[in-house]
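Okay, structure first, notes after.
Not every chain of the complex is shown here; the ones you see sit where they belong.
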Amino acid sequence: MASGSTPLAPHPDRLLPSDPVQRPIARRLYAAVRDLPLISPHGHVDPELLAADRPFADPAALLVTPDHYVTRLLHAHGVALHECGLRGGPEEPAPPREVWRAFCSHWHLFLGTASRQWLESELHDVLGVAVQPSADTADALFDELTERLARPELRPRALFRSFGIEVLATTDDPADDLRHHRALAEDPSWQGRVVPTFRPDRYLDATRPDWPAALDRLAAVSGIDTGDYRGLVAALEARREFFRAHGATATDHGAPDPRMEFLPEQEASRLFAEVRAGRGDAALLSRQLLGEMARMSSEDGLVLALHTGSLRDHHPETFARYGPDTGHDIPTRAEFTESLRPMLRRFGTDPRFRTVLCTLDESVFSRELAPIAGFYPSVYLGAPWWFLDAPRAMRRFRDAVTETAGFHRTAGFIDDTRGFCSIPARHDTARRVDAGHLASLVAEHVLSEDDAARVLRDLNDRQPRTAFRL
Amino acid sequence: MASGSTPLAPHPDRLLPSDPVQRPIARRLYAAVRDLPLISPHGHVDPELLAADRPFADPAALLVTPDHYVTRLLHAHGVALHECGLRGGPEEPAPPREVWRAFCSHWHLFLGTASRQWLESELHDVLGVAVQPSADTADALFDELTERLARPELRPRALFRSFGIEVLATTDDPADDLRHHRALAEDPSWQGRVVPTFRPDRYLDATRPDWPAALDRLAAVSGIDTGDYRGLVAALEARREFFRAHGATATDHGAPDPRMEFLPEQEASRLFAEVRAGRGDAALLSRQLLGEMARMSSEDGLVLALHTGSLRDHHPETFARYGPDTGHDIPTRAEFTESLRPMLRRFGTDPRFRTVLCTLDESVFSRELAPIAGFYPSVYLGAPWWFLDAPRAMRRFRDAVTETAGFHRTAGFIDDTRGFCSIPARHDTARRVDAGHLASLVAEHVLSEDDAARVLRDLNDRQPRTAFRL
């Protein structure tokens, strides 16, 4: 241990309730699910990572630069994004060791955040680190980790196995040829299940300047002319079928809000032509195309996952320099009751249709989401997402929805991460928090410990499998 | 006990905090109010139930088919509404034993819900059941309960007495002749107090297709021509007087939102004429008529209870088949600060005027409702309503409003139930939750246990009596 360093030793009971009645119950509940296989029905791991199975380069490239949860908070404390290693601005990105030093010297500013929890677990449990990052320990840690990351047991495929991942869903562009998924599927030495998810935002969002180019790309890939509405719909259907053939069970959508339109085809065709001609209501067409996704889901059975309600790229200058997903997507107020009505009127009770709703706005948990999922058999509530994927927010989610919708209308945990090494820490957090929540109900005699144990197992197995048709 | 069955034995400390400092305080506080008479200032029990005093037919007819809290969650888990015993769809309603089997085999999916709590109490405390419902126990329970429901001590009037109900308010149509209330009042063998509540939604909501027919009915009942605005107002006043003469102390309103208009009479008359002629702003007229209710309350002293913020009948197909109150009323965002200003400007400090505000949107608890009730002497905060009438939501309500408005601007518990047998369970839940909340404050030395005991008694006695002028 470096001189003056503080040990890093995550407590075995971390995130379990401190209440002395609840703690032992939570401990027993957690112990029974701690080692269950991980089901990851939605996330952003790059499939090439597993297909190529190259070692991670260094700790900054693994833990800092690509993680916008980490870089955004460094940025808020005055570390410029190029000092976090990001490319694109006028300044050269800092070299990895400098990035790592900046991270380590700001480590205490992460206290209390979800990222800190995950990073402590990753550093300790996955990477074998035993001291807290700090300005003093930064260099030794950098060297130690760079050396260690080259070892075979820390290469992506070995980690996939040691993490106990049973199925991992990636998020993919409809024009993607899914070569990495195919390579994995065809590799006899690889047993893991990695499935793609159909994420067509850029083809549906007619307000984007690059929408026409996206349509051209889709036409090239599908061999179907996307110059009219019917063609675009057919091309999307073809690509969904291609994804299904490669194991996809879901589509995912990041629209600003969940409103959909269901115009008659003739009207939609005219609208499409107008928008392509540079007039017409592009936002309306986008909602219409999202509605087509729901219609297709009701036919091909792909689960429609909605991740709406984020104002992307809030700071234009940062976006212009560093591109999307750089830490300044900021949530906005959500509305589901009115917005989802057209979709649910059509497909809400259709047994072929299934949807998973996620939100960044806690105020809709009890007001809208739980009542909707408490009636419509097609609706599952997604796990607390993004900023809400944190222990106390997860607890608030369970408190807000359970009394109305129970546990079995929720989708279980969704890690939604780009950070491959954070997957076990994130699932472990959810298991601990759910164990603690259930323990509080047992301690208040709302349900028996046997029932709680069954519920916790369902949340980690049956619920994500069912919600995402895995 | 059926083989393989699990005992049903609600814990005497259920819903009390598990914290070992708080638990004994909560237990003492709860014990002191556990057996207080029940004051039910607002609910939906059918007065005929008590007037006729017929035995309940079978457990499905008692606990499942008429309870949309139960049927909605069964529906969400794939049990069709006709399988819950509902009439109106193309399929015949399932026979009661089948309904009961469906309910029992889905019992575990209610874990964690408020309904499960109430049902456990009803089954155990009212109906004497000692095993958990399940597919295995369904038939035996059906037979046992059907037999038991025929006994005299389980007939409605006997239950009313054994529940310790001091006063029960029903919810009634302004055109109702209140015959059942009269029959009860005139029955020398009946001592209970059952009062009507004036619920004029269909006469105020000029956007409904059946509004003209409603006005005709009102004219027929009141003997006052409702063909012009002044007539409609006079007819409503007459019916309020009729309700007052039968013991009513309150009116109740389920408008989409609490906005009211106070147009000059001439303008209102013209608007009325336009709307009756099929043009004009029907929503504006509806808000104007709601405003008339506030004005009348300031004159006749009937308490104006507002239950706003629900989008009724979210799924049109289900509504078309099975009618209203079938589990798919979904809350929407609430706003009170601006919406109530016109009403409060006129009557907010008028000592004759009193209003009770309920919401389905937790975000207004601390933001709007507590500050409003913390200034206007006419405003009482209703209990957490509907989806929020559940232990943790009730706790959040108290946490959100008490620091701004104290305890004595709240109306105490309102059960708002259709399920007669659930009344004691619901009041008991509130008493336990409030005891727990107060115990947490005592344990944190915010108030003394003596003060907490006085507050808890007020919440179960003085507050509902005062808020509803009972």
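The chains carry the letters A and B, assigned in the order they are written, with residues numbered from 1 in each.
Quick note on the criterion: contacts are C-beta pairs under 8 Å (C-beta built on N, C-alpha and C of every residue); 3 or more make two chains touch, one makes a residue touch a chain.
The structure displayed is predicted, hence computed values, not measured ones.
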Query: Quick one: 2 copies here, how many in the whole complex?
result: 3
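To be clear about the criterion, only the chains that are shown with their structure count from here on.
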- line: Note: subunit B sits from subunit A at a C-alpha centroid distance in Å of 40
Message: For the complex, give me every residue of subunit A touching subunit B.
response: 19-22, 335, 337-338, 341, 344-345, 348-349, 351, 363, 366-368, 370-377, 379, 399-400, 402-409, 440-441, 443-448, 450-451, 454-455
Statement: subunit A partner, complex, touching residues on subunit B are 6, 10-11, 13-20, 72-73, 75-78, 108-114, 117, 311, 314-318, 327-333, 360-363, 387-388, 390-393, 396
